[in-house]
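With one protein chain removed, the remaining protein chains of the complex are shown where they sit.
Going in written order, the chains are labelled A and B, and every chain counts its residues from 1.
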Amino acid sequence: MQDPTSQSDRDIGNIEVKETTCYMCACRCGIKVTLRDGEIRYIEGNPKHPHNQGVICAKGSSGIMKQYSPARITKPLLRKPGAERGDSEFEEISWEKAFDIMAERLAKIRADDPKKFALCTGRDQMQALTGMFAKQFGTPNYSAHGGFCSVNMAAGMIYSIGGSFWEFGGPDLERAKLFVMFGTAEDHDSNPLKIHISKFKRHGGKFISINPIRSGYSAIADEWVPIKPGTDGALILAIIHQLIKQGLYDREFLVQYTNSAELVVTDEKRDDHGLFKRFEMHIEEGCFDPENKLWWDPAIDREISTHTPGVDPRLMGSFTLEDGTAVKPAFQLLKERVEEYTPEWAEGITGIPAEDIIRLAHEMGVTARDHQIELPIQWEDCWDNVHESVKGNPVAFHAMRGLAAHSNGFQSIRALSILMTLLGTIDRPGGFRHKAPFPRPIPPCPKPPNSEHGVQPNTPLDGMPLGWPAKPEDLFIDDKGEPVRLDKAFSWEYPLSVHGLMHNVITNAWRGDPYKIDTMLLFMANMAWNSSMNTVSVRDMLKDKDENGEYKIPFLIVCDAFQSETVAFADLVLPDTTYLERHDALSMLDRPISEYSGPVDAVRIPVVPPTGECKPFQEVLIELGSRLGLPAFVDKDGERKYRDYPDFITNYETSPGSGIGFLAGWRGTGGEKFLKGEPNPRQWEMYQKNGCVYHYELPKSYQYMRNWNKGYLNWARAHGMTRYAEPITIHLYSEPLQKFRLAAQGKTTGRQPPDRLRKRIEQNFDPLPFYSETLLSRLSNTQDYPLNALTQRPMAMYHSWDSLNAWLRQIHTHNYLFVNPLAAKPKGIEDGDWIWVESPTGKVRCMCRYSEAVEPGTVWTWNAIGKAPGAWGLSAKANESKKGFLLNHLIPEELPKCEAGDHLSNSDPVTGQAAWFDVRVKIYKADDAEPQETSPQFPMLKQLPGQKKRNGKWQSYFAGVFRKKEGIK
Amino acid sequence: MTQLALVIDLNVCVGCHACVTSCKQWNTSGWAGPLPDQRPYDEDPSGVFFNRVQTYEVGCYPNTETVHFPKSCLHCEDPPCVPVCPTGASYKREEDGIVLVDYDKCIGCKYCSWACPYGAREFDELGKVMKKCTLCVDRIYDKNLPEEERKPACVMACPTSARIFGDVHDADSEASRAIREQGGYQLQPEWGARPSNHYLPRRKQQIHISDDELVRADNPLRKEDEEPFDQQSETLDDVAW
Partner (left out) sequence: MHPAFSVIFLTTLIGIGQGLFLALFTGQVYSLAQLLPAQESQNFYALGGFVALVFLAGGLLASFFHLGHPERAWRAVTQWRTSWLSREVIVLPVFMGLVFLYVLIHFFGWTQPLFTVSDALPVDLSLIVGFLASIAAFVLFLSTAMIYASLKFLKEWYTPLTVVNFTFLGLASGFMFAAAFSAYEGIDLVAFFGTWAVIFTLISAITRFASLIRNRNLRHNFNLSSAIGVRHQTIRQQTQGFMGGSFNTREFFHHKSPFFVNSMRRIFLVLVFLVPVALIVASYFMQSAFLPMVAFAVQYIGLMAERWYFFAEAKHPQNQYYQAIS
């Protein structure tokens, strides 16, 4: 045999190495793709990439099996005449015909009532383009994954500190000494997080994981704190209680950089009760927090303008202003709020012993205080104070959907933001760090239209489809106070639903509440499966017909690259390319992959040609936009403006001459500018040369304290990242929330909620964080349904879309329900038994697996491993459909009827965040006589025209010869 | 004498399987490939992988440790799989200690796999020969690859750098140092195979806070005319005369 060391891999066939960006998940790592004779030989991490620094994950390493998967759709398809939705009976059509069908239908809707077109995108990465298309079209009905994903995380933190975890900021593990992670299994920044957790542990930091389940990252935590789901708010508030009690907070930070010392009107009879006392001063209207507020100066024993040099104001106490107004510093209100939240109280709720809670608080407080970091970096704050160093308190936190995906998540996350603030860890070394374009004003500037008049035929939407309401006047409601959007976002039901409520669009459209629509376009969203709750019913809604025999949702377009469960329900299927076949811009206008050190954006450049007739969805939108004559896509004469998507990316500017486009790097005619500058015809080329990524590294003095860093804020304004260079004061106390509450209390003259929602708003729009049980637990019988059911992301699978992957599906080919033996044994359930899991919404038969690494009141499973039979290019006998199950069948998309309404979403009442993790279940043994397969079962999906069947016994991949052997074109 | 090996740090391995599939993709189209898959889109899919990541639960709730445990061929110094091979297909390279199979000589008798106590060999049922981790011998010497990439695929991939590659006979190598300083151990040394791959154990970091660290002179509560400790309780001042 040939000596393995005398041959070179590169000598076999014709080798090319190309760089692009991975999209096996939303992390967006830089990759190098090696091709052998045009076939993918190897995909590895790009060592020069700032994001993943050369590493790659299990999914990224399996891109080959996605590219050549038999689940690929390769032709535009139209539902066969006579065939029913869901039957998966299609005929091939040409792209020309597909465009004709869409353009005709959409033009009519746009001329008539643009609301009747809903554009929904799943966990995609091109919301900058899809959102802009919706706005141009004029429909308010645009939603992306945020609402069912982690909008609580975004809203809870951005409304508090002007930035957030998720993709907007993160823990500085390079310098932290203590790292506390709440409810995170894998997250978006998965490779960077892994890199950093490992370094952190190697440097001797202590890592605490607070999670009902110990797996993945939590496995290597130095301490695991199993918590009852949905109770983190109680834990965090008790920690805050303890920190305040012990004086373990960073007083200087609170005074200078937060509204802790600012005086709040406490006279309940006043209309401005609960608002900051503001003095008159001409302030430019804008979306920033004017500094016309007051401190209490103990030296002169009266109020004084905030940030008056030399003043050390009171954080505590109760005062009367000169004009007789009773006020308290915001911090005093927080202190009063947490008085009742003792560790002993929290023990009963969270299941964590009080002594542990106290210890956790002390570890955080003492580490923050006694291990302060001081970097010799000079910087200047917004009040012209020059600081000789940057200080940091090395306690870092991270949190994700374990906090977010509960109906009390918004307030729990507010509490976490405040905990981080008390410790003085915001945008400081060793703590939380922002990623550009964050920090942004609290709340950020973009707003949705605030009335139904924002929606007009043949006219772009008057506002952003998604935005950040600051007060009731910003709500997107009609004259009667009812929602304008199909998903009821920005209505009184979910006022701060800044990412929409995609999880309710199908139910709402089906019911015709608030109205019926005509066409729904689903892009990259598997809504007939894992991104819907109550999936069995939602699938029925998709094929339900009205009295006239017409589908209740008349026309459904699905753009997908693979044969998902949702494709079967489409009237029109648009075959997308894979990430290796198309151009993409991972834009600063969406969720860039910025580093703490400065803005980063990235692109994809095709490394292989499209398969079959696949067409990038971006090209579809540009073609449609041009055909429909949407202003951004045509010139004055109505002629098509952009040749194709790359051309669009190069030349599009947010408004003529704005200098802001999708990509931030190499702007200006010769590529000499960044963030802002004229279009550069050679921009793609320059990205390609740099590994498809652009990283602007800020000067060190701009890298910290950015909420209040004068240099940074001016720089950000100069480069078009923010509109104002005003300080972004941390909202320990949230005035915007209080404004909604005042409206609910009838204390305002402006918009007020309908009566049924007054209590709900009053309770939930609390300017200070509070703990309440999750809505489903409050509204269902927790005696009958004693367990919380959770899902977790497996590291080696991305949502529903990796069962098509011959390598990854060997790792997770079906799923179990993990149950603590303490919960299973009393029910006579043995390890491996078939059991039923039942919620008030439905029941599922699955297999039980004992686990000692789960809190006994919790059961859980890997998310979206179970599949419908025949989907994803799998055979009828595939384990995914025989033994795998989907927990979503058990999760209601609406709450049980209650005084606040009959059809409220099972979501956070503030943000509309889908409360996936609130569901309560019971478990019991399946009868021995029952079939040993999962239930419910669904009809087998037929193969699609143009799909290559490969159910052979063997598949043997060897780059360079595989496609020829398998007959794939 | 050189003995190349992997040192796997269980203290940071999060069980992500990156090493599993990066190994698969490198090797399936490489010297050792293809690595075929059986019933790839059907019931019970199965295939040849040189590296697997397993998960163990240690202890009982709530004192449970979840341990992710990657395992590939350990490139034993005294590999029991080699002498039993009737054809000489299994061999240990003198120059670097890598244990390999010559697929042109292998008759597929599987005897070597019986002789491996670690379950590290994988039979290629399509090619009908025995395969196993090659320590990426076709990468680590490939002069056409940039020097810094001449490492096993799994090592390059691992996001937590839990996989250290090096010469465990060279006392100065990163691998040897890690073994020495972090208590690196071999699996089942009692079989005398002397595995070259080592594992680094879990370590626990703790924070100790003594009571006098909790209250300090500069306690910010003092600024609010509040005392950090309980005002109600008696003091000597109240009771002594």
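Operating definition for what follows: a residue touches a chain if its C-beta (ideal position, glycine included) is under 8 Å from a C-beta of that chain, and two chains touch if they have at least 3 such contacts.
This structure is a prediction, so every number in the text was calculated from the model and none was measured.
Asks: Which residue from A:T306, A:S597, A:S851 or A:Q947 sits in contact with the chain not drawn here?
Replies: Going through A:T306, A:S597, A:S851 or A:Q947 one by one, A:S851 is the residue touching the chain not shown.
Asks: Out of B:E57, B:E77 or B:D142, point to the residue that touches the absent chain in the complete complex.
Replies: In the full complex, the listed residue that touches the missing chain is B:E57.
Asks: So that we can see where the missing chain sits, which residues of chain A does it touch?
Replies: Residues of chain A in touch with the missing chain: 810-814, 816, 818, 849-853, 879.
Asks: Can you name the residues of chain B that touch the chain not displayed here?
Replies: On the chain B side, contact with the omitted chain comes from 17, 20, 39, 43-49, 52-60, 65-67, 69, 71, 80, 82-89, 105-111, 113-119, 121-123, 125, 127-129, 185-188, 190-192, 199, 201-202.
By definition in this document, only the chains that are shown with their structure count from here on.
Asks: Can you list the residues on chain B that touch chain A in the complex?
Replies: Chain B residues touching chain A: 11-18, 20-22, 24-26, 28-31, 33-47, 49, 55, 57, 59-62, 64-68, 100, 102-105, 126, 134, 137-139, 141-145, 148-149, 153, 156-162, 202, 204-207, 209, 213-215, 219-224, 226, 228.
Asks: Show which residues of chain A lie in contact with chain B when the two form their complex.
Replies: On the chain A side, the touching residues are 1-2, 4-5, 7-11, 36, 41-45, 47, 52, 54-62, 64, 70, 178, 190-191, 194-195, 197-198, 201-202, 204-207, 214-220, 222, 224, 226, 245-249, 251, 312, 314-317, 359, 362-363, 366-367, 370, 795-796, 806-811, 813, 820, 822, 851-856, 873-875, 877-879, 882, 950-960.
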